[in-house]
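What you see is the complex with one protein chain gone and the rest in place.
By written order: A, B and C. Residues from 1 in each chain.
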Amino acid sequence: MGKNRLEAFSDGVLAIVITIMVLEMKVPHGADVSALTPLLPVLLSYVLSFVYVGIYWNNHHHLLHTVHHVSGKMLWANLHLLFWLSLLPLATGWMGENPWAPLPNAFYGGVLLMAASAYLLLQRVIMSSDAEHGALQQMIGRDIKGKTSVGAYATAIVLSFWQPLLAQLVYLCVALLWLIPDRRIEKTSHN
Amino acid sequence: MGKNRLEAFSDGVLAIVITIMVLEMKVPHGADVSALTPLLPVLLSYVLSFVYVGIYWNNHHHLLHTVHHVSGKMLWANLHLLFWLSLLPLATGWMGENPWAPLPNAFYGGVLLMAASAYLLLQRVIMSSDAEHGALQQMIGRDIKGKTSVGAYATAIVLSFWQPLLAQLVYLCVALLWLIPDRRIEKTSHN
Amino acid sequence: MGKNRLEAFSDGVLAIVITIMVLEMKVPHGADVSALTPLLPVLLSYVLSFVYVGIYWNNHHHLLHTVHHVSGKMLWANLHLLFWLSLLPLATGWMGENPWAPLPNAFYGGVLLMAASAYLLLQRVIMSSDAEHGALQQMIGRDIKGKTSVGAYATAIVLSFWQPLLAQLVYLCVALLWLIPDRRIEKTSHN
Partner (left out) sequence: MGKNRLEAFSDGVLAIVITIMVLEMKVPHGADVSALTPLLPVLLSYVLSFVYVGIYWNNHHHLLHTVHHVSGKMLWANLHLLFWLSLLPLATGWMGENPWAPLPNAFYGGVLLMAASAYLLLQRVIMSSDAEHGALQQMIGRDIKGKTSVGAYATAIVLSFWQPLLAQLVYLCVALLWLIPDRRIEKTSHN
């Protein structure tokens, strides 16, 4: 099985996830400034999730770049990742409408945590399935960034019940951490 | 007619179907645990349907892998399959909101039954349209799995009116039956 | 400009149009047979529109098959066609919810009429833009089917205000007319 269709399907799902989040932002009922105010936290949480999906799409691209043969295991590990990412619009909308409430913030963190774990799992499946992935292994190294993220999400979930805004700050910082281009992978994949 | 565009269109529809089901899960109105409770059966039915669409996408990929020339008949048999799969979000949402009611469970089974039959029909159209598909014929053999599924769905539809939860159990078991990789096809298509 | 991206974009829009129509079918509120009854005409109009989009996708594929170079005019003629097809979910939902009312039936016919005209326009643009399209010209001939459809839609729009069901019958017959494979094109494009 070639990887083209796997990429095309993943791109399709990610493109839909990233644009469906807009649907969570309902057209305001009024036409003055007060109609826009409740939209602001929703918009901000949408921006955050947009960046997250962008990061996943970017990393997913680099990861699949190293794959030559798609196995059944890989396919299901990939669907598992897409499943958690497809829950992001719901989590984004809920957090955006209740920015000060603990549970929606914890739920958002939970979806991020599961997506990050699913990504690590997909990485492991790809590495174990192909002897040639010594290259990928070397590229990723000990994957401190991936493991730090999982730890940060878990911390933020706990923080949500104490200080929701702190949890949001953690989500923002992890996104920024990933926005800094991952030089190891880019360097390796260009050589 | 090449099969690329057929694959691209099918991937597009399946990607939309799999993510549109999220839209059935409305953002909860409250922000506490009680707001999440009614979401749970919807979430579970979403997981089940997600797995089903994943299975269809996977099998569809293997099936089209054997096709060289796309005929008009094949195209319409494919659209027929996509039609029934595109009803899955509706059936999922209805069953998720009424997990104990007979009719939504039977409806869900009916959509699965029609999709499975449409898949068998597509398989037959592909096999009959091309002499070379002796290979596919050999791969699929008597297709016990496909025929068992259709029988199980029909049984579950009847069960829905007596014990809805039993019907759901059948849907789950058939999904698990398909999750076990189909060694015959993978083996053949890799040689 | 290659035609790949034009095809990919058109496939994307058509895949969304065909699945978005499902969203018009809201999850029923109850869980018994009476909850399904109002869904029936919506379902039937959805089936009809599904077949129409399938026909357009099929014909669109054959039409673009003959194109070598995509001009700016072609691109906008194609977007014009996609515009009218993207109105189909709205027209379908409105007719499905008001199967006996004149205006929704006429509106549905109007969208079909404009889509058919847009298709004829795209055909003309493609033929005029490329000298080699003598082949396409020969394939299509006097395009009696295309022109008959436009006339039938116009008639059905008038019929809507007198007997809505007659208009629906016309829509159904034109769809069946197109479902019969267009032997001229298939024959030519396979030689």
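As a convention for this text, contacts are C-beta pairs under 8 Å (C-beta built on N, C-alpha and C of every residue); 3 or more make two chains touch, one makes a residue touch a chain.
These numbers come from a predicted model, not from an experiment.
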Chain A, residues in touch with the chain not shown (by the definition above): 7-8, 11-12, 14-16, 18-20, 22-23, 25, 27-28, 31-33, 35-36, 47, 50, 54, 57-58, 61-62, 65, 179, 181, 186, 189
For chain C, residues in touch with the removed chain: 1, 5, 8-9, 12-13, 16-17, 20, 23-24, 72, 75-76, 79, 82-83, 86-87, 89-90, 93-94, 97-98, 101-104, 107
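The rule is short, and it goes like this: only the chains that are shown with their structure count from here on.
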Length of the line joining the C-alpha centres of chain A and chain C, rounded to whole Å: 37
Numbers and ranges of chain C residues touching at least 2 other chains: none
